[in-house]
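This part shows chain A:
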Amino acid sequence: MTKVLMKGNEAIAEAAIKAGANNYFCYPITPQTEVAEYLAKRMPEVGGVFLQGESELAVANMIFGAAATGKRVFTTSSSPGISLMQEAISYMAGAELPCVIVNIMRGGPGLGGILPAQSDYFQSVKGGGHGDYRLLVLAPSSVQEAVDLMILSFDLADKYRNPVMMIGDGMIGQMMEPVEFPDKIESPDLPPKDWAITGAKGRKPQVVRSLFLDPYKLENSSWHLHEKYELMKKNEVRFEKYKVTDKNEIIIISYGTMARICQTAIDAVEAEGISVGLFRPISLFPFPQDEIYAEAIKKNIKEVLVIEMSTGQMVEDVERAVVGKKKVSFFGRTGGVVPSPEEVITQIKDMIRKKSKSKKKA
Partner candidate 1 sequence: MNNNSKTLFARPEAMTDVVSHYCPGCTHGIIHRLAAEAIDSLGIREKTVGVAPVGCSVLAYNYFNCDFLEAPHGRAPAIATGFKRLRPDMMVFTYQGDGDLISIGMSEIMHAANRGEKLTAIFVNNAIYGMTGGQMAPTTLQGQITSTCPAGRDLNETGHPIRMTELLSGLVTPMYLERVSVHSPQHIIQAKKAIRKAFQYQMDNKGFSLIEVLSTCPTNWGQTPNESTDWLEGNMLPYYPLGCFKDSFAEEDK
Partner candidate 2 sequence: MPGVKIDKNHCKGCELCVRACPQNILAMSKMIGIKGYFYAEMVDSSRCIGCQLCAITCPDVAIEVHTHGTSFALYEY
């Protein structure tokens, strides 16, 4: 398929259609409303369902109802809207309903701002709703990757019968980049959806529910969900490395567009003889814990530097992964302020200088 210059929001919309998800419920919120505007025209062309609900809360419940049919369905929103969806997301996890939810993040908390941020990491990865459940969370760093992960998300949602969330900061939605859509998508063999609600014709009635008044039944259900999340940890960890060599003095851990900014900084300091590697998690849950540990304990690595567009959220998971074997430090800007490569370069150089000074003292 030829390359097309496309805005992230629109590419995400088209990717969903390519994945056979022509059922979309939405509510307008900057910075992702273009998804809805694009699909308002596009869905009728593919005979799909498009509906703008009265609130993100209602929309998330419409997704629940639509997912119960067994068809592919998705919604997109941004941080405050995603907060309103948390109740329904918890219900969908509890009722084991597959769907895809995209969060094009903006500054928070509260009404926050409308510029890009990554301050919803905890909300998405640690579960923003009630109960023992997780979401499989993927984080693209380019419009092309957003397309690829969007298509993958639907397969993963069906494979694990669990909502999947794709989170990208505002830039993912707003920037235009050349993107290529696969011609034919062969879905892996996914489990049959015999749980779907199709009417009790020739079978006993089926119920999609998450209520288990009997504590032992609820416990069983929760451990069953837990097993799914363990399986995700085993099979669905995704990450990318950039210039990781055994000459690196520092390993940067960063995701989304923040990681691309770090790449520019890494290239710049390399020219000055400073070797820095980048480890970019693509799956935020399951978190690449073992892989990060493996990088951090390498002898050449003096320090781990976590860089996020937040006041520090993923850094806690990195600390958990490194278990104190190496110093983990953090640099972040938030509220919609996007760090420049120069700021990252300064961070790197400060660390190197501090390291060399402490060596002299010792």
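The rule is simple: a contact is a pair of C-beta atoms (placed from the backbone, for glycine too) under 8 Å apart; a residue touches a chain by one contact, two chains touch by 3 or more; residues count from 1.
How these were chosen: all candidates are chains of the complex that A comes from, given by their letters.
All of these numbers come straight from a predicted model, not from anything done at the bench.
Asker: Looking at this complex, which of 1 or 2 sits next to chain A and touches it?
Answerer: Candidate touching the shown chain: 1.
Asker: Taking the touch rule as given, give the residues of chain A at its contact with candidate 1 in the complex, in rising order.
Answerer: Residue positions touching the partner: 23, 25, 49, 51, 53-55, 57-59, 61-69, 71, 73, 87-88, 91, 95, 197-202, 205-211.
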